[in-house]
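Sending over a structure as C-alpha coordinates; questions will come in a sec.
The other protein chains are all here in position, but one chain of the complex has been omitted.
Up next is chain A:
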Amino acid sequence: MKPIDYQSVMARRNETMLSALGLDYAPFLQHPVTFDYEALMAQVSYSLDTVREIQSRVGVGNTALIELRQINRLVRLLAPKGKGARIFVKDEAANPSGSYKARRAALSMHHAKEAGFKGAVAATSGNYGAAVASQAAMRGLDCIVVQEVFDSLGIGQPEILEKGRACEIYGAEVLQLSVGPELFYQFLRVLEETGYFNASLYTPYAIAGVEPLGVEIVEQMQAATGAAPDVVICTHAGGGNLTGTARGLQKAGASDCKVVAASVDLSGLHMASDTDFNRKHFTTGHTGFGIPFAGWPDRTDVPRNAARALRYMDRYLLVKQGEVFYVTEALARLEGLERGPAGNVALAAAIALAQEMDADQTIVVQETEYAGAGKQPSAQLSFARARGIEIRRGDPDDETPGAAVVIPDHPSRIKLRDVDLLHVRKSLIRKAAGLMPQGRKLEAEDIKFLAAETRSTLEFVEACVT
(Lines give C-alpha, C1' and ligand atoms only; values in the text may rest on other atoms or scores of the structure.)
Protein backbone atom coordinates (compact mmCIF):
# COMPACT_ATOMS: atom_id res chain seq x y z
CA MET A 1 0.00 0.00 0.00
CA LYS A 2 1.18 3.50 -0.81
CA PRO A 3 1.94 5.76 2.17
CA ILE A 4 -0.83 8.31 2.73
CA ASP A 5 0.94 10.89 4.86
CA TYR A 6 0.86 14.52 3.67
CA GLN A 7 4.35 14.58 2.11
CA SER A 8 3.94 11.27 0.25
CA VAL A 9 0.51 12.11 -1.17
CA MET A 10 1.65 15.59 -2.25
CA ALA A 11 4.76 14.11 -3.87
CA ARG A 12 2.51 11.95 -6.06
CA ARG A 13 0.28 14.88 -7.00
CA ASN A 14 1.23 15.10 -10.66
CA GLU A 15 0.71 11.43 -11.49
CA THR A 16 -2.51 11.35 -9.46
CA MET A 17 -3.96 14.40 -11.20
CA LEU A 18 -2.93 13.30 -14.66
CA SER A 19 -4.33 9.79 -14.46
CA ALA A 20 -7.59 11.30 -13.20
CA LEU A 21 -8.06 13.61 -16.18
CA GLY A 22 -7.99 11.44 -19.27
CA LEU A 23 -6.01 14.20 -21.01
CA ASP A 24 -2.38 14.36 -22.07
CA TYR A 25 -0.72 17.54 -20.82
CA ALA A 26 2.83 16.49 -21.78
CA PRO A 27 2.95 18.55 -25.00
CA PHE A 28 2.07 21.65 -22.98
CA LEU A 29 4.73 21.16 -20.34
CA GLN A 30 7.84 21.00 -22.47
CA HIS A 31 8.84 24.61 -21.92
CA PRO A 32 8.81 26.26 -18.48
CA VAL A 33 6.69 29.16 -19.78
CA THR A 34 5.44 28.82 -23.32
CA PHE A 35 2.85 26.40 -24.63
CA ASP A 36 0.29 26.31 -27.40
CA TYR A 37 -2.88 27.47 -25.67
CA GLU A 38 -5.13 26.94 -28.68
CA ALA A 39 -3.80 23.39 -29.02
CA LEU A 40 -4.67 22.82 -25.36
CA MET A 41 -8.22 24.03 -26.01
CA ALA A 42 -8.32 21.86 -29.14
CA GLN A 43 -8.06 18.79 -26.87
CA VAL A 44 -11.81 19.21 -26.75
CA SER A 45 -12.59 17.48 -29.99
CA TYR A 46 -16.20 18.70 -30.26
CA SER A 47 -17.30 21.57 -32.45
CA LEU A 48 -19.14 24.45 -30.84
CA ASP A 49 -22.41 23.13 -32.27
CA THR A 50 -21.79 19.70 -30.77
CA VAL A 51 -21.04 21.29 -27.40
CA ARG A 52 -24.36 23.14 -27.61
CA GLU A 53 -26.16 19.93 -28.49
CA ILE A 54 -24.53 17.96 -25.64
CA GLN A 55 -25.59 20.70 -23.24
CA SER A 56 -29.08 21.13 -24.57
CA ARG A 57 -29.74 17.40 -24.12
CA VAL A 58 -29.26 17.91 -20.37
CA GLY A 59 -31.20 21.15 -20.16
CA VAL A 60 -28.13 23.38 -19.92
CA GLY A 61 -27.92 26.73 -21.68
CA ASN A 62 -30.35 28.70 -23.83
CA THR A 63 -31.22 30.87 -20.86
CA ALA A 64 -33.28 34.03 -21.25
CA LEU A 65 -31.73 37.44 -21.89
CA ILE A 66 -33.65 40.08 -19.95
CA GLU A 67 -33.44 43.84 -20.37
CA LEU A 68 -33.38 45.54 -16.95
CA ARG A 69 -35.76 48.31 -17.92
CA GLN A 70 -36.35 49.79 -14.48
CA ILE A 71 -32.69 49.73 -13.52
CA ASN A 72 -31.95 51.32 -16.89
CA ARG A 73 -34.39 54.14 -16.07
CA LEU A 74 -32.56 54.62 -12.80
CA VAL A 75 -29.21 54.72 -14.59
CA ARG A 76 -30.54 57.42 -16.95
CA LEU A 77 -31.64 59.49 -13.95
CA LEU A 78 -28.10 59.33 -12.58
CA ALA A 79 -26.11 59.67 -15.80
CA PRO A 80 -25.13 62.89 -17.57
CA LYS A 81 -27.34 63.81 -20.53
CA GLY A 82 -26.85 61.49 -23.50
CA LYS A 83 -25.22 58.84 -21.30
CA GLY A 84 -26.64 55.67 -19.76
CA ALA A 85 -26.10 52.43 -21.68
CA ARG A 86 -28.89 49.83 -21.62
CA ILE A 87 -28.16 46.85 -19.33
CA PHE A 88 -29.31 43.31 -20.11
CA VAL A 89 -28.81 40.22 -17.99
CA LYS A 90 -28.43 36.59 -18.95
CA ASP A 91 -30.57 34.53 -16.57
CA GLU A 92 -28.13 31.71 -15.92
CA ALA A 93 -29.98 30.82 -12.72
CA ALA A 94 -32.29 28.88 -15.04
CA ASN A 95 -29.65 26.20 -15.61
CA PRO A 96 -30.33 22.80 -13.95
CA SER A 97 -28.19 23.41 -10.85
CA GLY A 98 -28.97 27.14 -10.71
CA SER A 99 -25.84 28.74 -12.15
CA TYR A 100 -23.66 28.98 -15.24
CA LYS A 101 -21.44 26.35 -13.61
CA ALA A 102 -23.78 23.73 -15.08
CA ARG A 103 -22.21 24.60 -18.44
CA ARG A 104 -18.74 23.75 -17.16
CA ALA A 105 -19.89 20.57 -15.46
CA ALA A 106 -21.99 19.37 -18.40
CA LEU A 107 -19.09 19.05 -20.81
CA SER A 108 -16.72 17.70 -18.13
CA MET A 109 -19.17 14.99 -17.09
CA HIS A 110 -19.88 14.12 -20.70
CA HIS A 111 -16.15 13.62 -21.18
CA ALA A 112 -15.82 11.63 -17.92
CA LYS A 113 -18.57 9.28 -19.01
CA GLU A 114 -17.12 8.87 -22.51
CA ALA A 115 -13.67 8.20 -21.04
CA GLY A 116 -15.13 5.39 -18.92
CA PHE A 117 -14.83 6.90 -15.44
CA LYS A 118 -17.35 5.59 -12.86
CA GLY A 119 -17.47 8.82 -10.92
CA ALA A 120 -16.03 12.29 -10.45
CA VAL A 121 -14.40 14.25 -7.65
CA ALA A 122 -14.51 18.03 -7.41
CA ALA A 123 -12.65 20.26 -4.98
CA THR A 124 -14.93 23.27 -4.68
CA SER A 125 -16.82 25.26 -2.09
CA GLY A 126 -18.87 26.84 -4.82
CA ASN A 127 -21.76 26.33 -7.20
CA TYR A 128 -19.56 24.02 -9.22
CA GLY A 129 -20.06 21.23 -6.67
CA ALA A 130 -23.82 21.25 -7.18
CA ALA A 131 -23.28 21.51 -10.93
CA VAL A 132 -21.02 18.44 -11.04
CA ALA A 133 -23.34 16.54 -8.69
CA SER A 134 -26.36 17.37 -10.84
CA GLN A 135 -24.63 16.47 -14.12
CA ALA A 136 -23.22 13.28 -12.58
CA ALA A 137 -26.69 12.28 -11.35
CA MET A 138 -28.07 12.71 -14.88
CA ARG A 139 -25.44 10.28 -16.16
CA GLY A 140 -25.54 7.74 -13.34
CA LEU A 141 -22.01 8.66 -12.22
CA ASP A 142 -20.86 8.85 -8.60
CA CYS A 143 -19.85 12.27 -7.33
CA ILE A 144 -17.68 13.31 -4.38
CA VAL A 145 -17.32 16.97 -3.46
CA VAL A 146 -14.56 18.23 -1.16
CA GLN A 147 -15.45 21.63 0.24
CA GLU A 148 -13.98 24.13 2.69
CA VAL A 149 -16.90 25.15 4.87
CA PHE A 150 -16.13 25.44 8.60
CA ASP A 151 -13.83 27.51 10.75
CA SER A 152 -12.10 25.85 13.71
CA LEU A 153 -15.16 26.54 15.90
CA GLY A 154 -17.18 24.34 13.57
CA ILE A 155 -19.19 27.32 12.28
CA GLY A 156 -20.11 27.01 8.62
CA GLN A 157 -20.29 29.92 6.20
CA PRO A 158 -24.03 30.05 5.31
CA GLU A 159 -23.61 30.15 1.55
CA ILE A 160 -21.22 27.20 1.55
CA LEU A 161 -23.58 25.22 3.80
CA GLU A 162 -26.24 25.81 1.17
CA LYS A 163 -23.94 24.61 -1.60
CA GLY A 164 -23.13 21.49 0.42
CA ARG A 165 -26.84 20.82 0.92
CA ALA A 166 -27.43 21.15 -2.82
CA CYS A 167 -24.62 18.63 -3.50
CA GLU A 168 -26.25 16.17 -1.09
CA ILE A 169 -29.63 16.61 -2.74
CA TYR A 170 -28.07 15.49 -6.03
CA GLY A 171 -26.64 12.42 -4.31
CA ALA A 172 -23.05 13.50 -3.82
CA GLU A 173 -20.83 12.42 -0.95
CA VAL A 174 -19.75 15.70 0.60
CA LEU A 175 -16.50 15.97 2.56
CA GLN A 176 -16.75 19.13 4.64
CA LEU A 177 -13.39 20.52 5.70
CA SER A 178 -12.20 23.30 7.94
CA VAL A 179 -10.16 26.19 6.56
CA GLY A 180 -6.90 25.59 4.73
CA PRO A 181 -5.33 24.93 1.35
CA GLU A 182 -4.40 21.38 2.43
CA LEU A 183 -7.91 20.50 1.29
CA PHE A 184 -5.98 19.60 -1.83
CA TYR A 185 -4.31 16.74 0.08
CA GLN A 186 -7.68 15.24 0.99
CA PHE A 187 -8.82 15.70 -2.61
CA LEU A 188 -5.77 13.79 -3.88
CA ARG A 189 -6.40 11.00 -1.39
CA VAL A 190 -9.95 10.61 -2.66
CA LEU A 191 -8.73 10.56 -6.28
CA GLU A 192 -6.21 7.86 -5.39
CA GLU A 193 -8.73 5.78 -3.48
CA THR A 194 -11.47 5.92 -6.08
CA GLY A 195 -9.75 6.30 -9.45
CA TYR A 196 -12.55 8.72 -10.30
CA PHE A 197 -12.35 11.60 -12.76
CA ASN A 198 -10.82 14.86 -11.56
CA ALA A 199 -13.70 17.22 -12.39
CA SER A 200 -11.39 20.21 -12.29
CA LEU A 201 -12.83 23.62 -13.05
CA TYR A 202 -9.81 24.32 -15.18
CA THR A 203 -9.66 21.66 -17.90
CA PRO A 204 -10.28 22.59 -21.55
CA TYR A 205 -13.68 20.86 -21.19
CA ALA A 206 -14.70 23.09 -18.30
CA ILE A 207 -13.83 26.18 -20.33
CA ALA A 208 -15.18 25.07 -23.70
CA GLY A 209 -18.45 24.39 -21.89
CA VAL A 210 -18.82 28.13 -21.22
CA GLU A 211 -18.23 29.23 -24.81
CA PRO A 212 -21.88 28.78 -25.84
CA LEU A 213 -22.78 31.41 -23.22
CA GLY A 214 -20.83 33.99 -25.22
CA VAL A 215 -22.40 32.82 -28.46
CA GLU A 216 -25.93 32.98 -27.04
CA ILE A 217 -25.28 36.53 -25.85
CA VAL A 218 -24.40 37.66 -29.38
CA GLU A 219 -27.35 35.85 -30.95
CA GLN A 220 -29.84 37.15 -28.40
CA MET A 221 -28.52 40.71 -28.48
CA GLN A 222 -28.67 40.71 -32.26
CA ALA A 223 -32.29 39.65 -32.04
CA ALA A 224 -33.09 42.22 -29.32
CA THR A 225 -31.13 45.25 -30.52
CA GLY A 226 -29.78 44.41 -33.97
CA ALA A 227 -26.17 44.27 -32.81
CA ALA A 228 -23.73 42.49 -30.51
CA PRO A 229 -23.30 44.24 -27.14
CA ASP A 230 -20.66 46.92 -26.65
CA VAL A 231 -19.61 45.48 -23.29
CA VAL A 232 -20.00 42.14 -21.53
CA ILE A 233 -19.30 42.14 -17.78
CA CYS A 234 -18.28 38.92 -16.06
CA THR A 235 -18.07 38.27 -12.33
CA HIS A 236 -14.50 37.11 -11.97
CA ALA A 237 -12.80 34.69 -9.56
CA GLY A 238 -10.82 31.79 -11.02
CA GLY A 239 -11.25 33.18 -14.52
CA GLY A 240 -13.14 30.40 -16.30
CA ASN A 241 -16.32 32.39 -16.48
CA LEU A 242 -14.65 35.27 -18.28
CA THR A 243 -12.36 33.12 -20.43
CA GLY A 244 -15.13 30.87 -21.74
CA THR A 245 -17.54 33.73 -22.34
CA ALA A 246 -14.94 35.84 -24.15
CA ARG A 247 -13.97 32.92 -26.37
CA GLY A 248 -17.63 32.43 -27.22
CA LEU A 249 -18.03 36.11 -28.08
CA GLN A 250 -15.06 35.84 -30.44
CA LYS A 251 -16.39 32.66 -32.03
CA ALA A 252 -19.68 34.47 -32.66
CA GLY A 253 -17.75 37.26 -34.41
CA ALA A 254 -18.22 39.94 -31.74
CA SER A 255 -14.59 41.01 -31.86
CA ASP A 256 -15.33 44.65 -30.97
CA CYS A 257 -17.18 43.76 -27.81
CA LYS A 258 -15.23 44.77 -24.69
CA VAL A 259 -14.89 42.17 -21.96
CA VAL A 260 -14.88 43.56 -18.44
CA ALA A 261 -14.15 41.62 -15.24
CA ALA A 262 -15.75 42.52 -11.92
CA SER A 263 -14.86 41.30 -8.42
CA VAL A 264 -15.91 42.23 -4.90
CA ASP A 265 -13.16 44.00 -3.02
CA LEU A 266 -12.14 41.86 -0.04
CA SER A 267 -8.71 43.37 0.35
CA GLY A 268 -7.22 42.91 3.80
CA LEU A 269 -8.79 39.50 4.41
CA HIS A 270 -6.55 36.46 4.08
CA MET A 271 -8.08 33.55 2.17
CA ALA A 272 -6.34 30.88 4.26
CA SER A 273 -7.06 32.52 7.60
CA ASP A 274 -9.22 30.58 10.04
CA THR A 275 -10.35 33.82 11.69
CA ASP A 276 -11.02 35.81 8.49
CA PHE A 277 -12.98 32.92 6.97
CA ASN A 278 -16.37 33.87 8.42
CA ARG A 279 -15.79 37.61 8.08
CA LYS A 280 -16.28 37.50 4.31
CA HIS A 281 -19.80 37.93 3.01
CA PHE A 282 -19.04 36.60 -0.45
CA THR A 283 -17.65 33.16 -1.22
CA THR A 284 -16.71 33.76 -4.85
CA GLY A 285 -16.36 36.55 -7.39
CA HIS A 286 -14.03 38.33 -4.99
CA THR A 287 -10.50 39.71 -5.10
CA GLY A 288 -9.14 36.86 -2.96
CA PHE A 289 -9.40 34.68 -6.06
CA GLY A 290 -9.79 37.24 -8.83
CA ILE A 291 -6.53 39.13 -8.42
CA PRO A 292 -4.18 36.12 -7.98
CA PHE A 293 -5.85 34.16 -10.78
CA ALA A 294 -5.71 37.10 -13.20
CA GLY A 295 -2.03 37.57 -12.39
CA TRP A 296 -1.06 33.89 -12.50
CA PRO A 297 -3.59 31.29 -13.68
CA ASP A 298 -1.44 28.19 -13.11
CA ARG A 299 -2.28 27.73 -9.44
CA THR A 300 -4.86 24.95 -9.76
CA ASP A 301 -5.44 21.21 -9.80
CA VAL A 302 -4.33 20.82 -13.45
CA PRO A 303 -0.82 21.24 -14.90
CA ARG A 304 -1.95 23.98 -17.31
CA ASN A 305 -5.03 26.04 -16.53
CA ALA A 306 -7.36 26.47 -19.51
CA ALA A 307 -8.91 29.52 -17.81
CA ARG A 308 -6.58 32.39 -18.70
CA ALA A 309 -8.60 35.50 -18.03
CA LEU A 310 -5.88 38.08 -18.60
CA ARG A 311 -5.81 37.04 -22.26
CA TYR A 312 -9.34 38.38 -22.68
CA MET A 313 -9.78 41.12 -20.09
CA ASP A 314 -10.12 44.68 -21.40
CA ARG A 315 -10.81 46.16 -18.00
CA TYR A 316 -11.11 44.94 -14.40
CA LEU A 317 -13.49 46.72 -12.00
CA LEU A 318 -13.87 46.33 -8.24
CA VAL A 319 -17.09 46.79 -6.33
CA LYS A 320 -17.73 46.91 -2.59
CA GLN A 321 -19.72 44.32 -0.65
CA GLY A 322 -22.30 46.96 0.35
CA GLU A 323 -22.82 47.89 -3.31
CA VAL A 324 -23.57 44.31 -4.27
CA PHE A 325 -26.10 43.88 -1.45
CA TYR A 326 -27.74 47.16 -2.52
CA VAL A 327 -27.93 46.07 -6.14
CA THR A 328 -29.34 42.67 -5.11
CA GLU A 329 -32.14 44.58 -3.38
CA ALA A 330 -32.62 46.78 -6.47
CA LEU A 331 -32.86 43.77 -8.77
CA ALA A 332 -35.61 42.29 -6.61
CA ARG A 333 -37.51 45.52 -5.98
CA LEU A 334 -37.26 47.12 -9.40
CA GLU A 335 -37.10 44.14 -11.73
CA GLY A 336 -38.92 41.46 -9.76
CA LEU A 337 -35.89 39.15 -9.96
CA GLU A 338 -34.62 37.61 -6.74
CA ARG A 339 -31.20 36.25 -7.65
CA GLY A 340 -28.11 35.05 -5.83
CA PRO A 341 -24.91 36.95 -5.08
CA ALA A 342 -22.37 36.22 -7.83
CA GLY A 343 -24.07 37.78 -10.86
CA ASN A 344 -24.90 40.88 -8.87
CA VAL A 345 -21.21 41.68 -8.58
CA ALA A 346 -21.12 42.26 -12.33
CA LEU A 347 -24.46 44.07 -12.16
CA ALA A 348 -23.14 46.57 -9.61
CA ALA A 349 -20.19 47.29 -11.89
CA ALA A 350 -22.55 47.58 -14.88
CA ILE A 351 -24.68 50.23 -13.15
CA ALA A 352 -21.59 52.40 -12.65
CA LEU A 353 -20.13 51.70 -16.08
CA ALA A 354 -23.41 52.38 -17.93
CA GLN A 355 -23.30 55.97 -16.70
CA GLU A 356 -20.01 56.51 -18.54
CA MET A 357 -21.28 55.02 -21.77
CA ASP A 358 -23.54 56.54 -24.42
CA ALA A 359 -27.28 56.01 -24.24
CA ASP A 360 -27.28 54.06 -27.50
CA GLN A 361 -24.75 51.54 -26.20
CA THR A 362 -25.43 48.24 -24.48
CA ILE A 363 -23.98 46.14 -21.64
CA VAL A 364 -24.67 42.48 -20.94
CA VAL A 365 -24.25 41.16 -17.41
CA GLN A 366 -23.58 37.59 -18.42
CA GLU A 367 -25.09 35.69 -15.48
CA THR A 368 -27.45 35.44 -12.58
CA GLU A 369 -27.32 32.59 -10.08
CA TYR A 370 -30.03 30.96 -7.97
CA ALA A 371 -31.18 32.54 -4.75
CA GLY A 372 -31.84 30.58 -1.60
CA ALA A 373 -31.28 30.11 2.09
CA GLY A 374 -27.73 31.05 3.03
CA LYS A 375 -27.20 32.96 -0.21
CA GLN A 376 -29.41 35.97 0.36
CA PRO A 377 -28.32 39.31 1.81
CA SER A 378 -30.60 38.57 4.77
CA ALA A 379 -28.61 35.41 5.57
CA GLN A 380 -25.16 36.87 4.94
CA LEU A 381 -25.71 40.19 6.68
CA SER A 382 -27.47 38.64 9.69
CA PHE A 383 -24.53 36.25 10.02
CA ALA A 384 -22.13 39.20 9.71
CA ARG A 385 -24.01 41.26 12.28
CA ALA A 386 -23.90 38.35 14.74
CA ARG A 387 -20.09 38.41 14.39
CA GLY A 388 -19.88 42.08 15.29
CA ILE A 389 -19.50 43.41 11.78
CA GLU A 390 -21.00 46.86 11.42
CA ILE A 391 -23.69 47.33 8.80
CA ARG A 392 -24.67 50.86 7.91
CA ARG A 393 -25.70 53.20 5.12
CA GLY A 394 -23.21 55.65 3.67
CA ASP A 395 -20.37 55.81 1.18
CA PRO A 396 -19.18 52.29 0.25
CA ASP A 397 -15.67 53.65 -0.16
CA ASP A 398 -15.60 53.75 3.65
CA GLU A 399 -16.16 50.00 3.83
CA THR A 400 -13.53 47.84 5.56
CA PRO A 401 -13.79 44.16 4.66
CA GLY A 402 -14.16 42.12 7.83
CA ALA A 403 -15.15 45.12 9.95
CA ALA A 404 -17.91 47.07 8.18
CA VAL A 405 -20.31 46.77 5.27
CA VAL A 406 -21.46 50.11 3.93
CA ILE A 407 -24.69 50.01 1.93
CA PRO A 408 -24.91 53.03 -0.39
CA ASP A 409 -27.14 55.83 0.86
CA HIS A 410 -27.84 56.77 -2.75
CA PRO A 411 -27.45 54.92 -6.06
CA SER A 412 -24.97 57.54 -7.26
CA ARG A 413 -22.55 56.11 -4.66
CA ILE A 414 -21.95 53.04 -6.83
CA LYS A 415 -18.57 53.76 -8.41
CA LEU A 416 -16.02 52.55 -10.92
CA ARG A 417 -12.75 51.39 -9.39
CA ASP A 418 -10.23 50.10 -11.89
CA VAL A 419 -7.64 47.48 -11.11
CA ASP A 420 -4.37 48.60 -12.69
CA LEU A 421 -4.07 45.97 -15.41
CA LEU A 422 -0.66 47.25 -16.49
CA HIS A 423 0.62 46.25 -13.09
CA VAL A 424 -1.04 42.81 -13.28
CA ARG A 425 0.41 42.22 -16.76
CA LYS A 426 3.88 43.30 -15.69
CA SER A 427 3.89 41.02 -12.70
CA LEU A 428 2.78 38.02 -14.78
CA ILE A 429 5.52 38.66 -17.33
CA ARG A 430 8.21 39.05 -14.66
CA LYS A 431 7.12 35.92 -12.87
CA ALA A 432 7.22 33.98 -16.16
CA ALA A 433 10.70 35.33 -16.94
CA GLY A 434 11.79 34.14 -13.50
CA LEU A 435 10.81 30.58 -14.41
CA MET A 436 13.44 30.40 -17.16
CA PRO A 437 16.42 28.25 -16.16
CA GLN A 438 19.73 30.00 -15.45
CA GLY A 439 21.38 31.22 -18.62
CA ARG A 440 18.33 30.68 -20.83
CA LYS A 441 16.62 33.76 -22.18
CA LEU A 442 13.10 34.32 -23.43
CA GLU A 443 13.07 33.72 -27.19
CA ALA A 444 10.91 35.52 -29.74
CA GLU A 445 8.31 32.79 -29.43
CA ASP A 446 8.11 33.21 -25.66
CA ILE A 447 7.70 36.98 -25.99
CA LYS A 448 4.84 36.38 -28.40
CA PHE A 449 3.25 33.93 -25.96
CA LEU A 450 3.51 36.39 -23.09
CA ALA A 451 2.03 39.20 -25.18
CA ALA A 452 -0.98 36.96 -25.85
CA GLU A 453 -1.11 35.85 -22.19
CA THR A 454 -1.35 39.46 -21.06
CA ARG A 455 -3.34 40.97 -23.93
CA SER A 456 -0.43 43.33 -24.54
CA THR A 457 2.24 43.85 -27.20
CA LEU A 458 5.69 42.46 -28.00
CA GLU A 459 7.16 45.85 -27.09
CA PHE A 460 5.41 45.82 -23.72
CA VAL A 461 6.71 42.36 -22.86
CA GLU A 462 10.23 43.28 -23.94
CA ALA A 463 10.15 46.44 -21.85
CA CYS A 464 9.05 44.40 -18.81
CA VAL A 465 11.91 41.93 -19.01
CA THR A 466 14.78 44.25 -19.83
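What to note about this one:
Going forward, contacts are C-beta pairs under 8 Å (C-beta built on N, C-alpha and C of every residue); 3 or more make two chains touch, one makes a residue touch a chain; residues count from 1.
Just so we're on the same page, contacts and distances are computed from a predicted model.
This complex has a chain not shown, and the name its UniProt record holds, of "Cytochrome c oxidase subunit 1", "ABC transporter permease subunit", "2-amino-4-ketopentanoate thiolase alpha subunit" or "Multiple sugar transport system ATP-binding protein", is "2-amino-4-ketopentanoate thiolase alpha subunit".
In the complete complex, the hidden chain is touched by one of A:G61, A:G84 or A:P158, namely A:P158. Considering A:S56, A:S378, A:T400 or A:T457, the position touching the chain not shown turns out to be A:S378 (whole complex).
Touch with the chain omitted from the figure is made, among A:Q176, A:T225, A:Q250 or A:S427, by A:Q176. Considering the full assembly, A:R333 is the residue among A:R299, A:R333 or A:R440 that touches the omitted chain. Mapped onto chain A, the footprint of the missing chain covers residues 5-6, 70, 73-74, 77, 119, 142, 144, 150, 152, 154, 156, 158-159, 161-162, 164-165, 168, 171-183, 185-186, 194, 270, 272-275, 325-326, 328-330, 332-334, 373-374, 376-379, 381-383, 391-393, 407-408, 410-411.
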